[in-house]
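Accompanying notes for the structure given below.
Of the protein chains in this complex, one is absent; all others appear in place.
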Amino acid sequence: MSATKIKVAIAGASGYTGAELVRLLLRHPNVELMGVSSERNAGMWLHELHPQLQNLTQIRLKPLEEIDLDELDTLFLALPHRVSMLFVEKHHPLPCKVIDLSGDFRMTDTALYEKWYQTKHVMPALSAQAAYGLPELFRDQIQSAQLIANPGCYPTSAILPLAPLVNEKLIEPDSVVIDAKSGITGAGISPKANTHFPHAYDNFSAYGMQTHRHSPEIEQTVQRFTGQDVIAQFTPHLLPVNRGILTATYSTCKKTISPEALSELYHSYYGEEYFIRLRSDSPQLRFVRASNFCDIYASYDPRTNRIITLSAIDNLMKGAAGQAVQNMNLINNLKETTGLTESPVCP
Amino acid sequence: MSATKIKVAIAGASGYTGAELVRLLLRHPNVELMGVSSERNAGMWLHELHPQLQNLTQIRLKPLEEIDLDELDTLFLALPHRVSMLFVEKHHPLPCKVIDLSGDFRMTDTALYEKWYQTKHVMPALSAQAAYGLPELFRDQIQSAQLIANPGCYPTSAILPLAPLVNEKLIEPDSVVIDAKSGITGAGISPKANTHFPHAYDNFSAYGMQTHRHSPEIEQTVQRFTGQDVIAQFTPHLLPVNRGILTATYSTCKKTISPEALSELYHSYYGEEYFIRLRSDSPQLRFVRASNFCDIYASYDPRTNRIITLSAIDNLMKGAAGQAVQNMNLINNLKETTGLTESPVCP
Amino acid sequence: MSATKIKVAIAGASGYTGAELVRLLLRHPNVELMGVSSERNAGMWLHELHPQLQNLTQIRLKPLEEIDLDELDTLFLALPHRVSMLFVEKHHPLPCKVIDLSGDFRMTDTALYEKWYQTKHVMPALSAQAAYGLPELFRDQIQSAQLIANPGCYPTSAILPLAPLVNEKLIEPDSVVIDAKSGITGAGISPKANTHFPHAYDNFSAYGMQTHRHSPEIEQTVQRFTGQDVIAQFTPHLLPVNRGILTATYSTCKKTISPEALSELYHSYYGEEYFIRLRSDSPQLRFVRASNFCDIYASYDPRTNRIITLSAIDNLMKGAAGQAVQNMNLINNLKETTGLTESPVCP
Partner (left out) sequence: MSATKIKVAIAGASGYTGAELVRLLLRHPNVELMGVSSERNAGMWLHELHPQLQNLTQIRLKPLEEIDLDELDTLFLALPHRVSMLFVEKHHPLPCKVIDLSGDFRMTDTALYEKWYQTKHVMPALSAQAAYGLPELFRDQIQSAQLIANPGCYPTSAILPLAPLVNEKLIEPDSVVIDAKSGITGAGISPKANTHFPHAYDNFSAYGMQTHRHSPEIEQTVQRFTGQDVIAQFTPHLLPVNRGILTATYSTCKKTISPEALSELYHSYYGEEYFIRLRSDSPQLRFVRASNFCDIYASYDPRTNRIITLSAIDNLMKGAAGQAVQNMNLINNLKETTGLTESPVCP
């Protein structure tokens, strides 16, 4: 349809994020998918590994090293952390733009990375330069970046509602409590005891209290956007659904605020953002399922002097692959929403 | 983008089928959605009724009578049965093509309709002329029809695997057992006791044994395609998932058949059909979720001399709205797959 | 087996709480179930209304007025709020002990009741005398009470972990955030839009922010136990499971506390309590399913100076019927755990 097809490839297409990228790129009108890699499954047809794709692709998985970076406009890295960083190091300087969906380049302060990921960072200078791929907050940096660190799913759901509050100095920066609940695709495609159906179905529990790597990512990113230090209490939970994150945040206000002023504040930040939908009631996972939307509700409780926000995303979309495609559009001068305007699948 | 936009409207957009039609029509490159109706919700924005659609539409629901049929190429009727028939009667002769998603025009023999639906048919002659909207079997009739009876969800899932077997006279026509399982959207959008979450979740049961209206629809349609009378034992079940039907059929063979010959048979009928995917193992609901595919597996059991088929569809897509759009494409001379080539959403 | 059978009846056996009481009372070795009432279903066999009970009972539902209070030791009221209060008023002074599972007698301060329930309280003096039926905190009052207000499900899950912290003056009393998630049986047995399977399944959302009646119940009860005023931020969520509440609480400490001291604190309050199980990791709903246990985990986060607690109960058991039976045992001088020592059903 268009002469402007950009050439992309996916490193790591065995997992949920890689498969979701395929789903999005196949329908994208301006993309040519040049290759998809998987070490374990190299040689298989992509639709053998992901049978939902039968009749939709005729691509074979190949080893990562067989992807030719020189022919690409953009490469998506959907690799485990550390593997991602080593790949970037090996191919440095990168001959194409890279969108990394691992945690490897999300911290400008790699000391923080090394503490929370318990591994040495091999490219600290590059990490400091990487753009944080949350377009609603860092659009300018993204557009000019060579390497984009695609945000974590929990951080996306928490940073978007919190950033305006911190930036406007409305809330006490050490009062933030984040109680987040994620569908089980967030735990990845490998079967484990806690994702075994009879253990997760009809069940609910928290995990990773005080130790989850998304905790410093949230704090650091809010700081990066607002210039202010924030200390956030972050607790993730395992929700017995496939997709979706619903995050509640609680912050103590420095002063009272009217409902109208709070609403106005969010509209001033996000009123023009296609992917952010401001709601007048609690968001629901089903209203964002399979879409790139982030639904946000905010309210002020005069009885407690707190602002409470609720936000919903699809963790595989705005929390991973959808946001990555949004970033791809940006860095390739495509309309930011291209390929991402499908209605959520509901119910 | 194109000069060839066709003009369509949806009568009855409050339910799941209507909402799914909106989802599909909004992304369709050759469609202009002229109107959506709802008696109860007239005046509301469509995205107020279906909040997943926020930022995607700016359409208001209006009363059915305000839809202007003269400006339309195709009208979708997503109305309750009987209401549909009365609407068609009132507007006869129809000024545009009509795709009816109710059961009102699916029986050429309206005596059968009157028996199973317990209501008088008001337009028996028209019912006899209506095309049965299963393109893989009745493509020619559909293309030239003014009124298309869009098939029921269970019938679609059962007829597609059975038709080749009956047509080739491979099986005893009175030996057919159909054991079908449907997700709960099939029961509609109105809350009832058996669809109350705590009653349906972590539960499973059959219903409508011997009395389900899809039973005569299956038999009559197989007869219509093959010229042979079939007696089918049909038992539907309520599956604790949102979308999807998995149907098993069991038929006694007239003679033995090799696995190769059986496979060849299905390929000769469906090998060129985009929306039918022949599988080498049991279909799974997740591989067709939110797509228009019908996945089929067939095997011959030499120990029992039976052919067993398993088929999977999304009941809201190939079982309703997706198939309706496929029919719309056909009758408007668009490519049959237009707007329907999205990957399933998995997981 | 014993001469000491106590005589009980259930007013209101149509809902989940009533049915769960039947389940527990049928297996209780010291109870004779004299009657069960339902206005709508009077005359039906109990097992016709609740088919799971077939072969287990031969009791017919009768109208409330036909229950003979004079022959009873204890009456359970599983009626809607207000209906409960009017029944008590009519029969005052009560000829038997009454355990009320509605919200009508949970507030000593009936002005608070009238504000949150938007209805006039007809027996404020009696409400002030009613014991709050949380045995781990109010065992003495319960044992000598004529009328017991059985706690709400959310309050049970929140008060048990919070009471020791407030009582020991460890936390700032206005810093408490309670983020709670409940299975859908908590919404009752009547089908509604938000409990319709396709709306609740694969979904998650908050509701009743700032307006839920359990909010003042939590604050007032903590005050009643500790003598201290607390302001709690309470947000409930609808979890797509049948049974169970998992509640997270976040409280800012007045001073630091070691993990050992925190553990010792909870052991000093609950170490001897059969129904409270102190955990070293997040509780899980599946470990308390169908049981009367409350599992509690508490930790101190030195980075934020907060104590985080997580607690899990079965909302129909420790959150309603199980706790009611525990109270029944207490007021009838039975061993408190009688009939309640069954293993959870897991998975």
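Going in written order, the chains are labelled A, B and C, and every chain counts its residues from 1.
Here, a residue touches a chain if its C-beta (ideal position, glycine included) is under 8 Å from a C-beta of that chain, and two chains touch if they have at least 3 such contacts.
Just so we're clear, the structure is a prediction, and the values are computed from it rather than from any experiment.
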Field: Shown chains touched by the chain that is not drawn here
entry: A, B, C
- line: Out of C:R60, C:K254 or C:R277, only one touches the absent chain, namely C:R277
- prompt: Of the listed residues C:P51, C:P93 or C:G227, which contacts the missing chain in the full complex?
  reply: C:P51
Field: Which of A:L53, A:L160, A:V222 or A:V241 contacts the chain that the document leaves out
entry: A:V241
Query: With respect to the chain omitted from the figure, which of A:S14, A:T185 or A:T249 is a touching residue?
result: A:T185
- prompt: Given the contact definition stated above, which residue among C:H212, C:R286 or C:R306 touches the chain not shown here?
  reply: C:R286
- prompt: Among C:K5, C:R27 or C:K335, which residue is in contact with the omitted chain in the full complex?
  reply: C:R27
- request: Extract the touching residues of chain A with respect to the undisplayed chain.
  value: 16, 184-185, 189-193, 195-198, 200-202, 240-242
Query: For chain B, which residues lie in contact with the unshown chain of the complex?
result: 174, 177, 179, 181, 198-199, 201-207, 209-210, 231, 233, 235, 237, 239-244, 246, 248, 250, 282-286, 289, 299, 301, 303-304, 306, 308, 310, 312, 347
Message: Give me the chain C residues in contact with the hidden chain, please.
response: 16, 19, 22-23, 26-27, 50-56, 185, 201-202, 242-243, 274, 277, 279, 284, 286-291, 293, 341-347
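Throughout what follows, only the chains that are shown with their structure count from here on.
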Query: Looking at every pair of chains, which has the largest contact count?
result: A-C
Task: Give a one-word verdict, same or different, on whether chain A and chain C use largely identical residue numbers at their interface, taking over half shared as same.
output: same
Statement: chain B to chain C, mean C-alpha position gap in Å, rounds to 47
Query: Which chain A residues sit where two or more other chains touch them?
result: 201-202, 242-243, 284, 286, 289, 347
